[in-house]
Each structure stands twice: as C-alpha cells, then as structure tokens.
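One chain of protein is taken out of this complex; the other chains stay put.
Coming up: subunit A.
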C-alpha cells in the first residue's frame, strides 16, 4: 500500500523521468504519442478493435434509438425521422419491456450468487484434489464448451412434464411442469445457465488460487484455523479480484440472456415469464422491423448493467479497488 503511494508520488514529482527538464518542451512525436510511442503503436490494434467492435456499435445503437430507424437496402431512399426520446419513453412504459427487465432481475439474483458460491467452492475443492484432477476439471468445463442447442435438448428431456426430474420427484413434481410454469421457468433457466457456465468461472478461480501463497494457509493452520476458517479467512480474501471479475462477467453474460428463452422455453414462454430484454430486442429489432425501439431497450440495458457492475466493483472490490 505504502509503496504504491510512493510510486504515484514519484510519478507526479517527476513525470517525464530524469531526461525531462521542467522548462524544455518535449518533441512533437512525444506530445502526440506519449513518452513511449512504441507502446501506443502496440496498443493501437486493440484500440482499433475496441473502437470498431464495441464503441462504434454502441454509439450507432444510441443513434438508432433516437430515430424511427429500420434497416434498408443500400441506395434505398428511406425516411428515418429523429424521434428524440420517444423510443425510450415507449420502452420504459411498455409492460412487456418492464416484465423482461424484471425477469432478468430474477435470473441475476439466482444466477450470479449461485455462480460465485459454487465456482469458488468447487475451484477450492478441485485445487486440493490429487486423483482424477484433470478428469474432474474437464468434466466441469465440458458443458461450457458444448453448444447450447445440444445441452438445451438434454435439459428439455430432464425438465419436461414426464422427464427425469419429475419422475424422481413423483407426487411433489410441480404442476405445471418447470419450463411451462410461470413461476419456475426463469429460476430453471438460471439453474441451467449456472450449470453451463460454471466450468469457465471455476477456471478463473483456479487461476486465482495459484496466486494465494501457501504460507498464508500454513500460518492460519499454525494459528489453529481449520479448513472452513482457512477458506473464509485466506481463500476468499485471496481471490477477491477474481470474485469481482466473476461477479461482473456473470452479470454481463446473464443480462445478455437470449439462447435459453429462445430455445428452452419456446420464445420467452410461458406467457412472457422468461422473456429477457435481449430476446425482446431480437423480436422487436429483427423479427418485427423496429430496430430503433430495440436499440433503446439495448441502451437502457447497457446503463443498468454498468450501474450494477459499478456497484459490484464498489462493494465487492474492497479497498484494493
């Protein structure tokens, strides 16, 4: 902590390094590209990538959301009038849109904590496993790399009315069944996504666990801490940066939920109970030819996700952030 502060102070005191005199004007190339032009050059491809693949579509989405926009053939003369915030007003007063945000909220409340807890626990366990380590790691990772279309088929088989789960549950099986039950459809999807993505998040935690010094566990043990105490006092704080990353990534991917409502519940069913904002964007923007309205939903979603990510970073990141 103190060395970091010292470093910052040093940087402020002598920003141009030993060669930089306070009264001398730096050369033009340095003014444009900074002290290390090679660094700017090396980072340029990624900056370009970010600009083209992330920033440009986002700015264009904002532009679309402010117009009565629709996709047209090149050269076609079409009218796309500026409509101000009409699309936003329509989106924020549309019960279907609000329902979709509520649905995805339910999804995130289940999915994100479950993902964090399961992945950190399983990663810790996998980190200590001696036998079958590779097999177990691959087993958790397989669902993540398997196409959703394929695993959705398995889950449909398991969670259908006459499927495996209901057969096991017998008389206590829910009626209507999981995926056509308005109350259970979204939690079932949240469970599915948690299971499917767990392998990736376990991998992040496994990487983070390698950076937790063994000495800390030894010290904890010397102080009389058992495995549970060590987990909460050493492992959890030790992988905090990974936890923030998992929280943010799980929130972002969860907020972009599309494939599962599209395939698992047959188009956001039952009765819109599993419609997500992104699925609604697909319906409105691509199927119904209203990309301006869809873009407004998308921009609202981006803002909501950014706020959540900010809060996660603020509260889960701790002082190190």
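The working rule: a residue touches a chain if its C-beta (ideal position, glycine included) is under 8 Å from a C-beta of that chain, and two chains touch if they have at least 3 such contacts; residues count from 1.
Simple rule for what comes next: contacts and distances are computed from a predicted model.
According to its UniProt record, the chain left out of view corresponds to "Sugar ABC transporter substrate-binding protein" among "histidine kinase", "C-type cytochrome", "Sugar ABC transporter substrate-binding protein" or "Cell shape-determining protein MreC".
Screening A:105, A:267 or A:317 for touch with the missing chain picks out A:267. Here the missing chain is touched by one residue of A:85, A:98, A:132 or A:286, and it is A:286. When the missing chain is restored to the complex, the residue among A:179, A:202 or A:278 that touches it is A:179. Residues of subunit A that touch the chain left out of the display are 32-35, 40, 43, 47, 50-52, 55-56, 59-60, 63, 70-78, 153, 156-157, 160-161, 176-177, 179-180, 182, 266-272, 283, 286-290.
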